[in-house]
Every structure is written in structure tokens, then in C-alpha cells.
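Presented below is the structure to which this report refers.
Left out: one protein chain. Kept in place: all the others.
Chain nomenclature is as follows: A, B, C and D, assigned in order of appearance, with residue numbering initiated at 1 for each chain independently.
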Amino acid sequence: MKRATLAVVILLALFALPMVASGYILYLANLLMVFVVLSLGLNILIGETGQFGLAHAAFYGIGIYTAVLLNNATGAPVLVTLLAGASLAALIGLVLGAISLRMRDIYLALSTFAFGEAVRWVFASWTPVTGGPNGLRINPSNLFGFKLVTDRDAYLLVLVVTLAFLLLTIQITRSRLGSAFRAVRESEIAAAAMGVNVRGVKIAAFALSAFYAGAAGGLFTTFSSFIHPESLGFMTTIMVLTMIVVGGLGSVVGAVGGALILGLFSELLRQLLSFQEIIYGAILMLCMMYAPRGLMGLLERKQAGR
Amino acid sequence: MTWELFLLFFQQSLMSGLVTGSIYALLALAMVMIFNTTDVPNFGQGEIFMVASYIALVLLVFASVPYLVMIPLTLAAVFFGGAIFQRLVLKRVALARGASVNLVIATLGLSYFLKGVMRQTGIAEVPRSFPALFPTDSVSIGMATATVQDFAILGLALAAMAAFFLFFHFTRTGRAMRAVGMNPRAAILVGVDIERMRWLVWGLSSAIAALAGILISPKLLMTADMGIVVILGFAAAIVGGFTSLPGAVVGGFVIGIVENMVGLFVSSKAIVVAPFLAIMLVLLLRPQGLLGGKATAKKV
Amino acid sequence: MSDLLALEGIAAGYGSIQALSGVSLRVTTGTIVALLGSNGAGKTTTLNTISRVVPLTGGRILFDGEPIHELPSSRVVMRGISQVPEGREIFARMSVEENLVIGAHVRRDRAGIAADLERVCDYFPVLKSRFRQMAGTLSGGEQQMLLIARALMARPRILLLDEPSLGLSPIMVQQIFKIIRRLNEDGLTVLLVEQNARLALAVSQYAYVMENGEIRFEGRSADLVKDDGLRRTYLGV
Amino acid sequence: MNAPASLLAIENLTVRFGGLVAVDHVSFEVKPGSIHALIGPNGAGKTTVFNCISRFYQPATGALRFGEHDLLTKPRHRLAELGVARTFQNLELFGELSVFENVLIGTHSQARRTGWLDLFRAGNRPGEHRDRIEHALEQTGIADVRHVKARALDFGRQKMLELARALAVRPTLLLLDEPAAGLRNREIDALDAMLVKLCRTDGLTIVLVEHVMQLVMSISDWVTVLNFGTKIAEGTPAAVQANEQVIDAYLGREQADV
Partner (left out) sequence: MKIGTYIQSALVVTAAALLLSGAAGAQEPGLSKDSIKIGLFGPMSGKALAYGEDPLNAAKMWYDRINKQGGIWGRKIELVQEDDRCAANDVVAAVKKLVEQDKVFMLNGGSCSTATVAAQEYVLRNKVPFVMLNASGDSALYPPTDYIFGAISISQRAVGGTMIDFATRSLKVKKLGYLNHDDAYGAWNLEAAQFMAKEQGATLIVESVNPDITDITAPILKLKASGAEALLVTAYARPATLAIKKAHELGWKTPIVIAVNGIANLVQMVENVGTKEAFKNLYIQELLADVPGGPKLQWVYDMYKTAYPELAKTPDHPSPYMPYGLASAMVVTHALNLAGPQPTREGVAWVLRNLKFESGVMAGPIEFGDNDRAGQESAIFLKFEGEKGVLQPGVYSNKWKYKG
């Protein structure tokens, strides 16, 4: 009961935020929610299914460019552009998943990493379509005929979509598919013996994770006015990976918490000038040394201690 | 394209590819060593390489230490730096029941940390290099051109690789390191102190990266972001099979040559993406890499 | 006769699982002692606590009267305790020779190592003919021989043998056990873990039977062979 | 209806690993509702046969028939749906997951027919699955530890969990790879009773690989003996125990012959 009350309070606060917060705060909130969706997606692949795919930024980018191009060309409603971006990302994720079936562990990580870099190169070089190195301007999205111009306009949409993804994630982790994901992570052999289609589940995880990343990209286009391939490289994937690891791999709360905390942290660090890389690096090392299971691990330990 | 031009391009790409490839090979070697003994792909490798280059620079240029003293000093400093990182951080991460991803993220933390520290010193603001030990006069072989320095880099890199090969195969410690990589349990049972081997390997691997830095820095300019070169070392390691030391060397040369060929025959713009395409191609056609052993099927 | 190795009430565990509780056993110099029991009874864990691969949570281990349960594993090998692990724990991508040489990792006497290569190959002539071959290409029996030979390269005073018969053909098992007996006759003390109780009791002088991390029976092997209850459980006859 | 005399028929099965012939032209049949033991020395090919039946290994030659199905045409993950479940010699549990979820995954193959979207439907809510999971937990005596992580269970309970998970598949054929290995005498007796009940009351067919002769001889209807990849004998427990060849290769005589 206490939990439910807490959830309601948080929800109310989230919906009330635009009434009190400045555009800058809402921009941060929007950006953090995009990170949340990205983290939830990568957590499905790495945390739940144990597949080390490191091409998340590429799918994020596919989502962004698809949504932007569709929006700029046709002015289609934002839900259509968002879904189109997510679907295309999922489709490409499906193909990457199918190709990567024969690889595992380090090889999977490295090949998907290479795929991610290759996709980034395509973004940067396919100038007629993506604007290449000039970047691409994003026209305001269209929601039922209203133009989403400011962060404030986009906030409620981003919030609702993010909440929808959160609910979807919770539903998936509780579903047979979620069980199958974890079964594959824990033991492919036993999973197969229990009737889990291991190949199918792996591909599904890739596609689903890419769908999230693509949708996160679509969300980004609703409040952002510019995209540049520089922000779609391996470092972005690593940032999301760090979020889910710091939060606690394989945990929905961890993915959300990690995204929020590291995202906020990064913004706060901006004030710390040139020390920020040192601090970020130190935090990663210390966290791995003393909280290897992330924040969730700490929480669990605390609960167990009581 | 005329036949003559083709020949020129072909020969030059082999020549240049071998020289830069030898550096990629050293970086790949360093990476594979660590991966083999500790199962960690070291994302901090590039920054170790970077810091090592700056240590060399400071000793050589700012402290005016002669070349022949600078090299052992740098190697020793970086050796201990790598070893200390393993002892201080990674050992603790492993003890905390960290999975391999935790170790990877710790190395990532190292990478940020070193980059930040180096920027803080201020010497990384402009690209620098230090005077080469060898003349940069050009020499022609066939139609290709290279400098004396290039040959020295290639020669020294090959010599270093040979030395490491001999070390790994014919010394007690080298053999023990390979044993730890192949079968840690069995290594413990024959009395190998595997914790010691692990920090030794980190030290040694860091020293190899340092050597690569010393060799290439007169040629490639130093910045705090020069560690990015290590991606090519990664590519080389993957192409070679990621667990095979000779594979890493071959992979290094392959990547070096492919880079040049793509630049000359395809487009300068495609140089950066060539290694990644090579990775994907190799993994698709031969997932275990060119020289990697066949992946063993898991026993049911 | 003195006890070369003595375990006094050792306990060990992984996480929340108690793998061994209060295990005590003695191995007299020059004898073969068998440690019997079913899968998961704690036999291998016992050997691993002696080799210091698994940490103790209680009790102590004396070797030649001196406590060794706080030494690092490499020191234990140096003192003269070599384990021949179960399964195929060879260095597959090394040659047979390298496998043997690395067996002598704790030693520094080059001349002695070279001499021991010869000596060990006397016991296992088949290895001599495979010297340059990759160890991974050996047959199961040959790999088992290599494991024993590798352990001998450390000049152990006691050999901890873990399931030497596992997965081997009867003929190969007979050969291996003949060699074990010969090694013992040449003065080597052996602690033998074996599932094949009949075989183990035949070759050993004294035996312990483990179940669920504890010692259940012990006695002279010749007596245990005649024990009906034991026979029923372990021989199924 | 011409009900087949056998539920599972293995014909001329041959498996090679590289140059090694692990299983060499082995044939045997398993009658429905029976307990069929597969025994023989280590390395005789028992587990390999198991792995062929459950489609982890591809035999070089031979046929595998299960009811009217040709198993060799089925992908591995379809077997559970057909009613074949198995356990593993070296335990293949989902270590980080709870006991309950381990068993829940056993029901994975059951709900497929209701369509793809069912994948997203919650699995651990009260209902048909829940009943079956509870039943399996009760049968194997691990209902009290349902929320414990599989990794944290003791060995005996881990074995029971494997069995419970296999039962949740609702199998007609249960393949057990050394179910008694490492169990205490008391536990073996319980297992004995449990398997007999599963077979006689619930009508399951059980094939087991086992070294614990006490169990094999007491519950088996039929025993097949393998040695070096070939079948050297089969028959009732009594007949097999008296077989000279089996005694030589596996059971042994009173006197050790070293």
C-alpha cells in the first residue's frame, strides 16, 4: 500500500512539474526520460537476456533519423513518426540479432560494436539524407495538429510515452517472454529443454531492445531541434550501459534509477569544469569495486540487513 | 586507373600498412594478453598508451633524459602503473563478485580517469611529438616510399613481438602466463601464483602499449584523445581471433594494409570505417578470427 | 609410521552452502589412502581444501606436522603436495613437453627438471612418443597419464588423485592403477578419491567414506570390502 | 487404433565426435508407462543417447521415433511441447532465478496455441499454470523454498528442482540423467517412491541414466546396458544383473582384478 501511495505521489509530481519548472528543467526532464527508455531497452538485451549487444546508439540514431525525416517531409503526427522510427530500428535489430546468433560473449560484443560504428559512419556520410556532418534540423513535431515547439509542449507527451514504456517493460518482465529472456540468460541449454525457442528469444530481445532505442530516438525529436551524428557513437552506448550497470543489471528499477542518477550527475558535473572526466572515471571504478550489483544490489543488501 | 598507378598504390599500401600495422599489432598483442589471462577486454588500453607516450615526452623533452634512459624508465613506470591498477582496482572488483561486465566498466573508468588527469596537466592541449631516434630520410623500395624511421618502427615492433613470443614460450613466467589463460584451475594446481601472474600480465601488457606509444609518437601526434587508435588494435585483435597472440600480430598487419588500400582504392572518407567492416566481415565468415582456435562447444 | 597429511575437523563452503563439515582424516607416509563417496559428497572439495583452492572455514590441515592451511596454493605445491584434478584439466594448446615442464613450475633446478622429464616418462612411455604433440590431441587415457605425470614433475611427497578412472576404458583403468601402485611402491604417498569403490579398495590400505560433506565410515580397506552395508550402497550388489 | 507398442523407438543410432564413435548403432525401445534404465560405465554413451533424444546432438545415422513423431525433424525447443522433458547430469538450473520462476519456465511450452500475443501475457498469476507449478513443487517437496534463488539451494534440493521443472512441462516422456547422483540414502529412497508413483499413478514414461544400482534395480522395468557406445545387453533387472558380459564390463565381481 505504501508503495502504491508513493507511486501516486511521484506520478502527480511528474504531471505537475511543468507548472512550476523552467524550460531548462523540463529540457533536462525530457532528456532524462529519453535515457530511461534507452536504458530500459538495453536492459532487456543485456540485463534480462544476457546478450552483449553494443549497438544501442545506432538504433537510437535510426529512430531519430527516421522520425525526423518523416516529420520534416510529411509532417506526420508524432506518434506515427515515433512508431516508424522504432519499427525500423526493431527490424534492423531483428536482422542484426539473426546474424549475431552464432556469436556469444566477447565476439557478440565486438561485432555489434563494429556494427554500431559502421552505422554511425553511414549517418555521418550519407549527406543527402542525414545531412551528414552538417547535422539535421528537426522541425517541431505535430501532435493532433498542435506543433510541439518547446520542451514544455513536448514534456507531457514524453512523460506519457515513457510511462507507457515503463509499464510495457514491467509487463514483459512478468510475462512468459520475460521468463524466457531470463531462462536464456541463465542457461541456454536448460531453456531449450524447457521448450524455449532460444534463437527466437534472442532475436526477439535484439528487436525489442532496438524498438525501445528507436522509440527513445523518436522521443528525442519531439523536444530537440537538431541532431548530429557525433552524438550517436559508441560513447552513447557506453553511457547507457553504464547507467544500467550502475543501476543494477537485470532490474527495471535499476535501469530507471541508473538513467536518472547518471543523467543528473552528468548535468551537475558540467559545473565542475575540467575535473569532470576524472570524477566520472573514479565513480565508475569505485562503483564497480564497492557496489558491483549497482544501486539495486545496495538496496537489496540493505533490505536483507533489516 | 592506370596499371602503373595501381602498382604504386598497391606497393605503397603494403609498405605503409606494415608500418602502422606493426603498431596496431603491438596494441592488439597487449589487449589479447590481458584478455587471455583475465577475460577482460581492456577499454583503458588506449589511455595507457596515451599516458605512456606523454611520460616519454616529458622525460625526453622536458626533463632532457637521453633516449636510451627514457625508454626503460617509461616502460618501467607504465609497467608498474598497469600492475597497480590490477592490484588496487580490478582485484577488488573481481572479489566483489563482479561479472566480466563490471571489470570492463572499471577499465572504462580508468580510461576516463587517465584522460581527465592528462588534460589537467595542460601539456595535452596542443598536439605534440618528440624527436625520433631515427632519421626521417625517405627510402624507396620498388615504387613505395618510406622513411628510415618507418623501417626502424617496423623492425623494433617485430623485434618486440619476437621477444614476447620467446618470452611466452620459453620462459618459466611466460609459460605460466599462458597456462593461466588456458586453464586457471590447472595452473593453480601446478603451483602457479595466478594473482601474481595477473598483475604481471597487466604490467607487461601496459608496457607493450607503452612501447607502441614510444615507437609511434614521433610519427603520430600526441593528444589526450590519441587513445582512439586503440580501436584499430581492437579490430586487429578481433581479426586475429582475440585469443591468439600470433593472430593479433597478423590482424595488426591486415588492418594496417586494409586501411591503406581502402584509402587508396576506395575513398579517404572510408578509411575510418574500413576496420569496422573488416571486423564484421571476419566475424561473419570466421567468427573465431583468422588464427583463433575453434570455439569449443559447451558440454551438455 | 607417521602421518604425512592430517586433516583435523575441516569445514568449507561456498556462499550459504556448507560443503564440508568436520572432516578429519590421516594419510600415513608411504600408504595409499582412498576417499570414497558418491557425486557431490565432498571428496573433490576435500582435495581442494588441501590444495588451498577452496578456503577453509574451520579446522586445520597439517602436512608433515606443520600447518599448511594458511599458505597460498603455490606454497602448498612447493611443500610437496600435488593434485591430479578430475576431468581433463590439461593445458590443451601446449605440447606434452610444455605441460610436463610447467608441472615443475615451483622448481628452479634446471638439471633436476630435465632428469625428472626422463624419470616421469619411464612411468608413461607413451608420453615420450608424444612429446611435441599438442596435449589437446591426446586420447582420454593419455590425458589422464599426462595429468599424473605433470603432477609428478613437481616432485611431490604426496599425490592427491581425483577420480583417475573417470571415463576410461577398463584396460586403461587397469594400466593407470598399476602405475599408481608402482608409484606407491617407489615411495610416493597417495590420497585417492574414487567413485569406483571396488577398485579403490583393492589398491589402498586404508579408506574413508564420505557422504554429504562428512566422513561416514573409515577403516582398513580389506575390512571395508567385506562390509555388507557398504557393498550394497556402493557396489549395488 | 493401432497404438504403437513403444512410446520411444531408437533405431541404429550412431553419433560421432570428430573421429570418435561415441554411440555405435544402438537400438532400443521404450514401452509406454514403463521405467527404462540406461546403464553402463562412464563414457559408454548413455548421456550421448540422451542428448540425441532431446536433440542437443545430431546423430550421424539412425532414427528416433516418439509416438507418431519423427524426432529428428523437430527443432530442439519443440520437444517440450510434444511432451518430452529432461534433467541434466551436471544441473542446468537458472541460478539467479527463484525456485518458483525456474518451475514457471517449465510451463513455457504450454500456452503457445493461444497465439503470439500470449507471450506478453503475465505468466505468474493464479490459474492453470499456477496449479501445475504448485503441484510440481509439492511433488518434489520444495514448496517451502519457492522464493529462494536456485543458486542458493543445497545440492539435494537443486536436484529436486530440476525434477520439478521437468514435471512442469507436463511430459509424457521424462528423461532423467543421473537423478540419484550425490543424493543421500534417505533421499534416494524418496526419489525411488516418487518415480514409481509418477510412473504407476500418473502414467509417465521414464528413461533414466543412473549409476546407483540400488535405485536402478529396484524401480526399472527394463534395463539397457551400453559399453563403449554399443549395446551389450538388455532385459529385466534380474536378467541384466546375471549377465556375464555386464558383470565384466560394468558391475564387476566380488574380487577386484587389479
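Definition applied: a contact is a pair of C-beta atoms (placed from the backbone, for glycine too) under 8 Å apart; a residue touches a chain by one contact, two chains touch by 3 or more.
This structure is a prediction, so every number in the text was calculated from the model and none was measured.
Trainee: Of the chains you can see, which ones touch the chain that is left out?
Mentor: A, B
Trainee: Using the touch definition from the top, which of B:65, B:123 or B:290 touches the missing chain?
Mentor: Hidden-chain contact among the options goes to B:123.
Trainee: Using the document's definition of touch, tell me which of A:56, A:152 or A:202 contacts the absent chain.
Mentor: For the chain that is not drawn, the touching residue is A:152.
Trainee: Considering the complete complex, identify which of B:65, B:99, B:220 or B:290 is in touch with the unshown chain.
Mentor: Hidden-chain contact among the options goes to B:220.
Trainee: Tell me, which residues in chain B touch the chain that this view leaves out?
Mentor: These residues of chain B touch the chain that is not shown: 5, 8-9, 12-13, 16, 20, 119, 122-123, 125-129, 131-132, 136, 138, 145-147, 218-221, 223-225, 228-229, 232, 256, 259-260, 262-264, 268-269, 271-272.
Trainee: In the complete complex, which positions of chain A touch the hidden chain?
Mentor: Interface with the chain not displayed, on the chain A side: 18, 22-25, 27-28, 31, 124-125, 127, 132-135, 137-138, 143-146, 148-153, 156-157, 224-228, 230-231, 267, 270-277.
Here is the rule we go by: only the chains that are shown with their structure count from here on.
Trainee: Counting only C-beta pairs in contact, which pair of chains has the most of them?
Mentor: If you count contacting C-beta pairs, the leading pair is A-B.
Trainee: What's the distance between the Cα centroids of chain C and chain D, rounded to whole Å?
Mentor: 32
Trainee: So, what's the distance in Å between the C-alpha centres of chain D and chain A?
Mentor: Each chain reduced to its C-alpha mean, chain A and chain D end up 42 Å apart.
Trainee: Pull out every residue in chain D that's touching 2 or more other chains.
Mentor: Residue numbers touching two or more other chains: 56, 88, 92.
Trainee: At least two partner chains per residue is the criterion; list those residues in chain C.
Mentor: Answer for chain C, listing residues that touch two or more other chains: there are none.
Trainee: Can you list the chain B residues touching chain C in their complex?
Mentor: Residue positions touching the partner: 172, 175-176, 178-179, 182-183, 185-193, 293.
Trainee: Over in the complex, which chain C residues touch chain B? Could you list them?
Mentor: Interface residues on chain C, with respect to chain B: 51, 53, 72-74, 76-78, 82-83, 85, 89-94, 98, 101-103, 105-106, 150-151, 154.
Trainee: If we count contacts the way the header does, which residues on chain D are in touch with chain A in the complex?
Mentor: Residues of chain D touching chain A: 54, 56, 75-81, 85-86, 88, 92-97, 101, 104-106, 108-109, 111, 118-124, 165, 169.
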